[in-house]
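Excluded from the complex is one protein chain; the other protein chains are retained at their positions.
Labels run A and B following the written order; every chain starts at residue 1.
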Amino acid sequence: MMSTNLLYSLTGLVLFALGLYALIVCSHLLRKILASNIMSSGVFLMLVSTAYRAGNGKIDPVPHAMVLTGIVVSVSATALALVLACRVQETSNVTLVREEYQHDTSGA
Amino acid sequence: MLTTAPAKYRRKRIDPLVVLVFFLLAGVTAMLGRTICIMPQQMPGLENEVARHLHNSGVASPVTAVLLNFRGYDTLLEVMVLFLAVLGVWSLTRATFVGYMGDVSPVQLAMVRLLAPFMFLVAAYLVWQGSHLAGGAFQGGAVLGGAGVLMLITDLPWLPMVPARPLRCGLALGPVVFLSVALGCLIWSGGFLVYPLQAAAFLLVLIEAACALSIGLTLAALFVGGRPYGELMEEQPYEGGSGQGDE
Partner (left out) sequence: MVAEMTYIMAGFDMLLVATLLWLAWRLLSTPDIFKAVVLFICFGLVMALAWVRLRAPDVALAEAAIGAGITGPLFLAALRRMERLSKEERRLDFEEDRDADHSPGKV
């Protein structure tokens, strides 16, 4: 049977891969920022699951502290990226509407 | 509009480059997955090391001890990163968001008025609890920031109204207190961030409180997304010049 930390590590890996794929493929800037957030969640999940070992009772607090720091840093990076995205849209002529594909603007 | 006709917007043809990216990523993921699977499952971590030195750290919670004492460098730099993020946001744009979102329902207003003091209380409790249980500066700061955001999206635009100097002092409080404690430790006990044993508990709580306040303010300032107009009460409005000489 699969151990718990292996399960969550692999989940973190899949989240990372999903985020990286969306980061490369999607064109909408907000979607890219969302994707990078998913990537960071995957990395955090991998780190915390290495700290979790079902066998011995103790939990390694060092990865927890690192992840805690990482979460706050990723929030600030996200905020900066969002402001940059807004500036890109202000200064360029790219119209980023709610969808990332072409559709007729008559209905919008 | 969007959800009614999803089939209309399906991607018509598949880009070969996207397929290439997909297979490259799938290969990398498979290799990483194999690495994870062959990693030793019962590797000793640093938990015993932390437990052995916990009584010297000044706090009873291992995570807080690691954050503020054993790996204090990380946290110090992380608080600086938060500060830099605000500087970056402020240098990019002015605040277009002034807080008032239009119609605020009376229920929301009453709710926020009830909830905000309670959230401040929870934040203070989390900071205090951080020295012996789960909690600490980040969690307290996050709750403070959440309360700030909640007040901003109701009709209480407190942050754009704060004068420039107190706001900046509040934002810099955490990094400044942390750095000055670290430098004081350098003079007092001869090591950067090596707290003297008797004063460690007090110093850690001091750092935590200052950082929580700064983190809360920082998160709210990031939500406002730009330099607030509050400083126009003190400074002259400028057109394209560099009017921030007091920083």
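As a working rule, contacts are C-beta pairs under 8 Å (C-beta built on N, C-alpha and C of every residue); 3 or more make two chains touch, one makes a residue touch a chain.
All values derive from a computational prediction rather than experimental measurement.
Enquirer: Could you tell me which of the visible chains the hidden chain touches?
Expert: A, B
Enquirer: I'm checking contacts with the chain that's been left out. Which of B:68, B:142 or B:182 qualifies?
Expert: Hidden-chain contact among the options goes to B:142.
Enquirer: I need the residue numbers on chain B that touch the omitted chain, in ascending order.
Expert: For chain B, the residues touching the absent chain are 2-3, 6, 9, 61, 63-64, 96-98, 100-102, 126, 134-136, 138-139, 142-143, 145-146, 149-150, 153, 219, 222-223, 225.
Enquirer: Spell out, residue by residue, where the missing chain touches chain A.
Expert: 1, 4-5, 7-8, 11, 14-15, 18-19, 21-22, 26, 28, 30-31, 33-35, 37-38, 41, 44-45, 48-49, 51-52, 59, 64-65, 67-68, 71-72, 75, 78-79, 82-83, 85-86, 89-90, 93, 95-101, 105, 108
Here is the rule we go by: only the chains that are shown with their structure count from here on.
Enquirer: From the mean C-alpha coordinate of chain A to that of chain B, what's the distance rounded to whole Å?
Expert: 16
Enquirer: Quick check on the complex: what are the chain B residues that touch chain A?
Expert: 1-2, 8-9, 11, 18, 21-22, 25-26, 28-29, 32-33, 36-37, 39, 41-43, 45-48, 50-51, 62-63, 65-67, 70-71, 74-75, 78, 81-82, 85-86, 88-89, 92-93, 136, 138, 141-142, 215, 218-219, 222-223, 225-226
Enquirer: Given the complex with chain B, which residues does chain A contribute to the contact?
Expert: Touch list, chain A to chain B: 3, 5-6, 9-10, 13-14, 16-17, 20-21, 24-25, 46, 50-51, 53, 55, 58-66, 68-69, 71-73, 75-77, 79-80, 82-84, 86-87, 98-99, 101, 103, 107-108.
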